[in-house]
Structure formats: structure tokens, C-alpha cells
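Every protein chain of the complex appears in place save one, which is left out.
By written order: A and B. Residues from 1 in each chain.
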Amino acid sequence: MQDVSAISGNSIPADEPKLNYINNGHTLKSWLLTKDHKRIALMYLLSVSAFFLMGGIYAAFIRLELLTPASDLLETATYNKVFTQHGILMVFFFLIPAIPAILGNFLLPLMIGAKDLALPRINLLSLYIYWIGGIITLWALMKGGVDTGWTFYTPYSTTFSNSYVMAVGIGVFINGFSSILTGLNFIVSIHTMRAPGMTWFRLPLFVWAHYATSLVMILGTPVVAITILLVAIERFARIGIFDPAIGGDPILFQHLFWFYSHPAVYIMILPGMGVISEVIAGFSRKRIFGYEFVAFSSIAIAVFGFLVWGHHMFVSGQSVFAGLVFSFLTMVVAVPSAIKTFNWVATMYKGSISYDTPMLYAIGFLGLFLVGGLTGLFLGSIGLTVHLTDTYFIVAHFHYVMVGGQVIAYLAGIHYWWPKMTGRMYSEFWGKVSAMLVFVGFNLTFFPQFILGYMGMPRRYASYPEELQVLNIFSTAGASVLGIGLLMPVVYLIHSLFYGKKAADNPWMHPGLEWRTSSPPPTENFKEMPVVTWEAYDFGEESGLDIEEARRREAVTV
Amino acid sequence: MTAHGDTHEHHEPGLQHQFEDMNQQEESVSIAMWAFLAQEIMFFGGLFTAYLVFRWRFPMAFAAGSNHLDPFWGGLNTLVLIVSSLTMALTVYYAQKGNRTLQVAMIVLTMLFGSVFLGVKAIEYTDKYNHGLVPVTGWNKKVKEDTSAPHVTEQDCTQVGHGDGDDHYVNPKGEFQWKDCSLVKLAQEKNYLTADEKIGYFTNGEIDADKFRDKVRLFYFIYFVMTGLHALHMIIGLGVMLWLLWKAWIGTYGPKYYAPVEISGLYWHFVDIVWIFLFPLLYLLGRHFLH
Partner (left out) sequence: MLIMQTNSWIPLFPEQASSFAWQVDYLYFYLILVSVGFTIPIVAAIFFFIVKYREREKFATPDEIHGSMVLETVWSIIPFVISMTIFLGGAVVYYTQYRMPEDAMNVYVVGKQWMWKIQHETGQREINELHVPVGRKVKLTMTTEDVLHDFSIPAFRTKADVVPGRFTYLWFEATKPGKYHLYCAEYCGLNHSGMVGYVYVMEQKDYENWLQGNVTGQTPIEQGRDLFENKLGCASCHTGGQQQRGAKLEGIYGKEVSLVGGQKVLVNDEYLRNSILNPGAQVVEGYQPIMPTFKGQVTEEQLLSLVAYIKSLSGVTATTGTPAAAPSPVSTGTDAGSGNTQGGDR
């Protein structure tokens, strides 16, 4: 107990910079050959952001093209490539690595009180694999791009497409191993690297969420890897098992693809749920309501997530019986997500809620994820989804879950842990403005698409009937607001690096282990091995937080 | 990291900076290897699924393709791999005992068996090349047309003419070749063609040699992808063994520190087990149709 409060060090850092992970070595080599999870996380942050920017530019072109009913801004051939590349970059190079590879990498060892992940070299390897996969993909995009849709459906991808399917396929295949290795590292670290006293049920829910995510990464990613490899081999050999002309089966591809890609949806949302659990508990200053239920619902989602892939194929000609079974299981998997939502709301009950930027994002998440989850029920209901599938209803639904869920959670997490990662505070005012803009812009962009979908507007269309233009104009207008909202953090976060106020070690006075070391942390994370004697989310004095001292500090700075 | 790594006192040989003690380290690498193997199972699982789906649909084509594989070579390879698993297990045993000489000897033996396996694989692949059974056009030996042989006219199927000027070769571009349709006839007589086969091998009620050939080609596609990936795993395994050999040579491993030997062994056994599944599926299922 005593040594803990010593670690937590509430004092404002002196002007003389302490030795931390950022200034411990300045050479390029010290970054490129580092085994420090925090440096790897920062390099991921840069790379993933670059891909996010590229994907965002493609999104802008999509929305501009859809401003008018005719295909006028882009030729259809270009439009097909633009939406495909938007999907591929966003799914494989942004959504999947965003929270696990950046925030997970940075925080997981800190949260469990370890010096590093269990396999630091593997961690660095995963970054290099990500880079190699990314470079191959970018090379293919520069050479001419790919137009199969991010789903690579056969036989279009294997036989008919004239684009760089093979190169992009190999890029995605290689990139898959990056997430496999990350997942592997997390599982091992959570099992063996916990500090003394950090029992399984004292783990922050962020760690539980990453454990569930890692299970999916390890068990799902290899299947899609082999599937995409088969597509590449088929294109090369001009023969194969997905080619109906010789007795192959294009539907088999869909089964193999969605067996991974549906669980991959949970790779994209579970870590976000973990972040939201941390932020809501933190800024309500309350233990999360029903800790065990939130923790096990993550595992339940990961497990059931493997059983529902067929709900992507309700109209693909699979048997009626299979359709009904998948529809039933889809309904079952909705329940753990509902449990989480209720628990998050209940956590705020009788809390002490502050409106800091991360909390604003988290509240936005609750609203958007609610809509995303409920519209998931529309699509799980098999009779209704016959009408809705392959329309803009689907597009709107998964953007509500992926952007409204994962991206918003990612932004909440970045704002929450920014002081820890960089040692600087960002502008609270601009943070709040951007959180509001993102929320408003997002809803304006994607809510009209639900209506468009029910009207029957098919997805992946470069042109559409004129009567649907008004809703598309709303959507494009919203997208520009959303774009501005998303660009603002880039500006004020970079600004904060140079001009931001120095962050205290524990600016929010939260009890997690990551706040009990200096900001930014030293390379070895903790000066001394922490010993955990308090339960998770214990905001009281008994967890060793010196709240009086923090209040004094606030009084001085305000 | 360097500052930290250098100042950290090393309690034991091979203890890495992020761990507190050897126990933690060994537990970590062991869990990591098991998780990796789970990943590998899923990786091969996709291929096994594809195999099962198509064997279910086209059992005769798969039997025909399978019967052309030589179970002698396949069986020999199975034996070789099982023995190599034994030597691998002995490697771990002697590492635990701290017996450097026998450890090195066992590693060398394991590598030897691994190489024999790959050599046999090469012989088999060459055979496929010579018989025009590689499913990629252009990757087969061009076979001179055997005009003298009388059995050409005795073929079991209505053979489509191979066309134009290049009639010196039966497969002028190195195409995949398959002519024997006897199994389809057999199945047709005994009436156990599957629904997919009734569509997949016939044109207007007649056996269509080209359509049957395409299904056999599917078998060989799956055969090459599966055994190819397995062989790739063997090659990686040999690389690991080479590294292990060097480490064992300089005497790294003993009763206190042998985790790398153990997890390399896990990997090696896993690759063996994959073969134990591949051998019957690819070589043996369908042999009863020969008699």
C-alpha cells in the first residue's frame, strides 16, 4: 500500500524532463529496433492514422459522387475502385488494428502491471508485418487498384476482375498475421504477466475485452488468410475450388470468408467496448455496474460470434433451415451487447459525472451503438433482411457499429490516455467541439441511409434513381461535418504536443495501474513492481489515491 | 529499453528483460506456442473444409485422383515423420538431461528425417509433373502423342480431339491431363453417383471426359495446396532445427533451460499430426475402388 502511493506520484513534473520512453534514445534505430510496447504503439498510431486518412479521402469521393443521381464525378470503373479501397483500407488497416494495436499495445502491460508484453520481439515483428502488408497493398492501389469490393466475392474476384486482386489479396493475407501475432501476445501476457495481486477479476474491463478480441484474432484470422490465399492462387493458376465453371463453389468462399469476417466485426467492436467501460466508469467515478456480467459478455460475444456467419448469406441461396438457425443465433448474440449497454448506463447512476472530452465521446458512443445494435436486430430478422440486405440499410447499420462504435470509442480512448501517452494535455474546449461535431455529422450522414435502404437503394451503386437524391444530399452534407469533426483532433492533438500543458501523472485521479506511473511512463513502465491490493475501479482513498493532494493541485492550476 | 535491459540483472541464462523469473518465461512461451498451434489448426481447417465439401460432392473424381497417388511414398513419408517425432521427443529428453552429445545427435537425426520427407515429396511432385497432373497450365511436362499405342482407342471415355497444328503433344501448352473415366462407369453401373456427380461428369447423358477431368483437377488443386503448405511448414521446421542445432552445439540447453527445445518440439509434432490427417485423406480414401 505504502509503496503504491509513492508510485502514483501526484506531483506536477519538474521542468527538467525525466527519462521516459520517448526521450530514452533519439536515433531512428532506437525506434525501428525497439522492443518497447509503448514505442511500437506510437509507431502503430502514426501508420494507422495514415491509412485512416487515405480511407477517409476515398470516403469523401464516394459521398461527392453520390451527391447527384448520375455517375458524373467519377466513372463507374473509378467509383468501384474507390469504394473497394475505402473498405479494404478502413477494415483491414484501420478498424482491426486501431484499438488493439495502438491503445491495447500501449496500455495492456501498464494495466496489468508488467514491464512489457510477454513477447516484445513478436510485437515488433507484428508491426513490420503490418507495414509490409500495407506497402504491398498501397503499391497495388498505386498501380491501378482493385474493384472487387472489400469482400472479394468469387467468381468476380477470381475470374472476371481486371484489377490487382492478387496483390491486394496478398497484402491483406500478410497483414492478417500482424493481428494474429498481436492477439497471441495479448493472450500470453494476460495469462502470465499480471502483477502480484492483479487477479482475473481485478483486471480492468479493457483487458477482458482485449482477451476476447485476441481469441477471435487467433481463431478467425487464419481462416480468412487461407481463403484469400486460395483466391490469389486461383487467379494465378486459373483454376480452383471457387470457380463454378468447373464444378467449384463460389458460395464456399462466402462461408469461409464470413466465418472469419463476422467474428472480425467483433474484433472491431469489442476493444471499443473495453474503452467505453473504462471511460464511463472513470468519469462517473464509479465501479462498473455488474463487472462480471460485462466481462463475461465479452467472452460470450467472442464465442457466439463464431456461430453466426451465415447471417451474411440469407439471400445467397443457402437452405431455408440454415437461414433460420443463423437468424436464431444472431438474436442470441444480441443479448450480451444489450447487457453491456444497460450496465454502462447503470454505472452512471449515483456517480459523480464530469463532462470531459472522453466522456462526451463515450456518451455519444452509447447513443450510436444503441442505434447500431437495434438495427442489427432488423438485419438478423430473416424475413426483413431479405428486403434490407445489400441495400444502404446495411451500409448505415455497419457504419453505426463500426464508426459510431469503434471509431468513437477509439477517439474517446485516445483523448482519455493522451496525457499518459504524450505527457501533455490537449485543449479541452476544442475536444468538446470536435466530439459534438462528430456526433452530429455522423448522424446526419448515416441516418438518411437507413431510409434509403428501406427504399431499396442498392449499395455499391455509382448512380441511383432521381427520387432518392434529397436523402443523399443530406448524407453528403453530414459527411462534410463529420470530416471536419474528425480532422479537428489531428490539429489540436498535434498542437498539444508542442504547446499543451504538461500533464500530471494522474490527471483524472483514476485508480488504474496505468495512472500510477509517470506521464509519459519510463521504458520499464514502473520504477518498482506494483502490488495490487484494491479491487478494480476503486475510486476511494483505500486504493491509495491521494485525492486531497490532487484537489490542491487543481486549485493551484485553475 | 536499452537502458532498462542493460541495468537489469540477469538471474539466469536466457531470461529476457520483461520477465521476473524463468518460470514466468517458460509458461509464457509455452502458452504462446499452444495459441500459435490453435491458429495453425484454424489455418489448415479452412483447407480441410474445402476438401470435405468437394469430396462429398465428387467422390469418384477424388477417388480417381487419389488412386494415382502412390501410397508407398505416402506411407514411407508417414513412417519417416513418425520416427522423426520420436527423435524430436528424445531431443527434448536429452536437453532436459543435459546430455549435449545425444541432444545434437537427435537434432541431426530429426533434420535428416525431415529432409528425407521433403525428398520423397520432391519425387512425388516430379511424378505429377511428368504425368501432366499439376493443375496449373504450363507447369506440366509436354507429353509426345503416342501414335503407335493401340490403347488410345480403348479409352473409357469419348475423347475430344485435341485440335490443331500442335498435335505432336497431347498437352501442347502443358495442360492438366486426365483420361481415365473408368470409375465413373463403375459408379454409374452400381448406381452410386451423387447428385452433383450426375450433373458434374455428364453432358447430355454421356460421360464427358473434360468435365470429369476438371473435377480430378480440383482434387489435385487441393492436393498441391495442402501438401505444399505442409511442406512449407516442414521447411520452416528445418530452419528452426538448424537454429536449435547451433544453440545445442554451443551448449545452451540443460536441465534449467530447455523451453526453446520444448516448444520447437511442439511445433514439429504439430506438423507431423497434420500429415497424419493428410495421408489417409489424400492417399487412402478411394483405394477400395481399385478392386
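One rule holds for everything that comes next: contacts are C-beta pairs under 8 Å (C-beta built on N, C-alpha and C of every residue); 3 or more make two chains touch, one makes a residue touch a chain.
Computed from a predicted model, the values in this text were never measured in an experiment.
Although it is not drawn, the missing chain touches A when the whole complex is taken into account. Residue A:391 is the one among A:85, A:391 or A:496 that touches the chain not shown. Residue A:463 is the one among A:49, A:463, A:480 or A:533 that touches the chain missing from this view. Taking the complete complex into account, A:363 is the one of A:174, A:270 or A:363 that touches the chain left out. Screening A:124, A:334, A:408 or A:503 for touch with the missing chain picks out A:334. Looking at A:67, A:125 or A:251, the residue that reaches the missing chain in the full complex is A:251. On the side of chain A, touch with the chain left out of the figure occurs at residues 71, 75-77, 80, 143-144, 147-149, 153, 155-156, 159-167, 235, 244-245, 247, 249-251, 284-287, 289-293, 314-317, 320, 323-324, 327-328, 331-332, 334-335, 338-339, 341-343, 345-346, 348-355, 363, 366-367, 370-371, 374-375, 377-378, 380-387, 389-391, 451, 454-456, 458-465, 467-468, 470-471, 509, 538-541, 547, 550-551, 554.
One rule holds for everything that comes next: only the chains that are shown with their structure count from here on.
Between chain A and chain B the centroid-to-centroid distance comes to 37 Å (mean Cα coordinates, whole Å). In the complex of the two chains, the chain B residues touching chain A come out as 1-4, 8, 16-20, 24, 27-29, 31-32, 35-36, 38-40, 42-47, 49-50, 53-54, 57-58, 135-137, 176, 196, 200, 211, 214-215, 217-218, 221-222, 225. The touching residues of chain A, when paired with chain B in their complex, are 19, 21, 24-25, 30, 34-36, 39, 114-120, 122, 180, 183-185, 187-189, 191-193, 218-223, 225-227, 230, 233, 236-241, 246-249, 252, 255-256, 522-524, 529.
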